[in-house]
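For this depiction, one protein chain was excluded, whereas all remaining protein chains were kept in their positions.
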Amino acid sequence: MSGYVEGIIILLFINGIAAMGVSLLTGFTGVFTLGHAGYMAIGAYTAAIMTVRYGIHWLPAILAGGIIAMVIAYCIGVPTLRLMGDYYAIASIGLGESIRLILENWQSFTRGARGYPGIDNYTNLPVAATFFVIMAVLMFFLIRSNFGRAFKACRDDYVAASLLGFNTARYRVLSLSISAFYCGVAGALMAGFLTFIQPVMFDLNKSTELTAVVVFGGLGSLSGSLIGTAVITLVTELFRPISQYRMLIYGAVMVIIMVVRPEGIMGQHELGPRFIRSLFNRKDRSPRTAEGGGGR
Amino acid sequence: MSETVLKLDHVNKYFGGVHAVQDMSFSLEKGELAGLIGPNGAGKTTIFNLITGVYDVDSGTILFEGEDITPYKTYEVIRKGIARTFQNLRLFPRSTVLENVMTACQQHYQYGFFEAASHLGRWKSLERSIRDQSMALLERVGLDALAEQAAGTLPYGHQRRLEIARALSLQPRLLLLDEPAAGMNPDEVQELNGLITAIHRDFDLTILVIEHHMELVMEICPHIICMNFGAKIAEGDPDHIQNHPEILKAYLGEEVLEA
Partner (left out) sequence: MDTLIQQVINGLSLGSVYALIAVGYSLVYSILLFSNFAHGGFLVIGGYICYYTLAAMGHNIWLSGLLAMVGAGVVAILVEKLAYKPIRERTNVTLYLLIASMGMSIVIENIFVVTVGGRFRALPPVIPTDPVNFFGLATTSAFDILSLGMAVLFLTGLQLFLSKTKWGLAIRAASYDLRTSGLMGVNVNRLISIVFFVAGLLAAVGGIFLSVRYTLYPQLGFITIKAFVAAVIGGLGSLPGAVLGSLILGLAEMLTAGFISSQMRDLVVFGMLVLTLLWRPSGLLGKQVSEKV
């Protein structure tokens, strides 16, 4: 396998892990975020600093990247996730940008805006694939459990959810923490893949991309998010020669999907026998007018 | 010796300048099937929202089984053993009928996060219990054949029954039904009457029904509380209510207009 193809596959795995995190939060819990690149940044810098400065082995460094992102998300989430809807969306931009600004300005520790070079190339194909498979299995299991149903209830109707006995705030914070862990691990793997990281890699554009991928794939479909990641990552590579059109197409597709098929590529379905059957028998699709008032 | 399940004690609620609930007091004994009636905008649903902690009480206390539940958050109130349905349905329309009930039912079969993420430990047995219990309740309300359908695609009357099944799966001791007959035709109302009396009998419940249809309440509720403009205007058995001058005044105007 050529290095180029291998690189793309590793990138697919890394982006897939981050997308699963955002999918849990936005797709399954209904919390719209525009700041998750910040958690990737935390994971990336944690792993970079731990391996380069302190000479720690990459495996604990990657896990630490995820855990530190998760702890920070928890601390941020407890107060801010009391906010509903758009308040949190705006706050998440602020949080994501703040993380980036802190990394840029904390020169002595992060080496600032010029970036952090010399990271070991620890993310090879087997490492990325192993992380991806384990984390995907855990996530698929999680959404098919009592927690998955609780998240979806908070998404579809948080008032009804609390009237079924769910502590909706707690589930939102939990969902945010898990999604930050996934993004943190993805960031840490990214650091070991690129061997050089810079705060600007984790700006608002990256956050938007993370959320866009989940929207493309279908809010509430984990496999959809992964398909969305694959499509976007590959299209990004294909369009590299005309990269100035890339973002334009990106934005247009985002609008068109919302207008034409807001449920995304997969709707809420998961790729599996039941989805394939539903392709042939579309009668059981719920009418659009009956969609819940989960937006507020 | 009967015990009091629910007791409202001089409860008041203001919305801006509007005194939406005025000095409301009543109590329900264990096993009662009571009706809360009154014209549109009388504050009936507000009472439910105050009991379930959706709104905060401005003054007064609400006791559930002797415990003051006024300071509790909604989910804490529900976990104490109160369940409710909604005037304008609040199902999860894109989830299946079964998932809707399972989502509520799981409150009594909680397993841990790591069991959920690994599908090890109690996951398998408890998921099975949740599913079986939910199917049993769906059977009870006659929706078991539709378990795999999206809840939003059900006809209106079925959705109302699904809401009742979902509330029951919380295993409440007090059930609050908010206009369960709204939008139903007379046949469906009759069927619903049967269902409410049956679950009242079989599940050892105290039930409070908000209703607009006087007939339904008069037929099934031996204890009726009538309110208008946020205040209680009468309380008693159907005979007492039917002949109460205040109620004739509050209701007749409206009934004449409706006719």
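Each chain carries a letter (A and B) given by its place in the written order, and its residues are counted from 1.
The criterion applied here is as follows: a residue touches a chain if its C-beta (ideal position, glycine included) is under 8 Å from a C-beta of that chain, and two chains touch if they have at least 3 such contacts.
Small disclaimer: the values here were computed from a predicted structure and weren't measured.
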Report summary line: Touch assignment to the omitted chain, from A:8, A:159, A:231 or A:271, lands on A:159
Requested in this report: Tell me which residue among A:208, A:229 or A:268 touches the hidden chain in the full complex.
Outcome: A:208
Requested in this report: Using the touch rule from the top, list residues of subunit A that touch the missing partner.
Outcome: 30, 32, 34, 79-80, 82-87, 89-91, 93-95, 97-98, 101-102, 104-105, 159, 163, 204, 208, 211-212, 215, 219, 244-245, 247-248, 250-255, 258-259, 262, 288-289, 291-296
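Here is the rule we go by: only the chains that are shown with their structure count from here on.
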Query raised in the report: Where the centres are mean C-alpha positions, what is the separation of subunit A from subunit B, in Å?
Result: 39
Report task. Name, in rising order, each residue of subunit A that touches subunit B in their complex. Result -> 138-139, 141-142, 144-150, 152-153, 156-157, 159-160, 162-168, 174, 220, 268, 284-287, 290-292
Report summary line: The answer for subunit B against subunit A in the complex is residues 52, 54, 73-75, 78-79, 83-84, 86, 90-95, 99, 102-104, 106-107, 109-111, 113, 115-119, 123, 126-127, 130, 148-150, 152-153, 166, 170
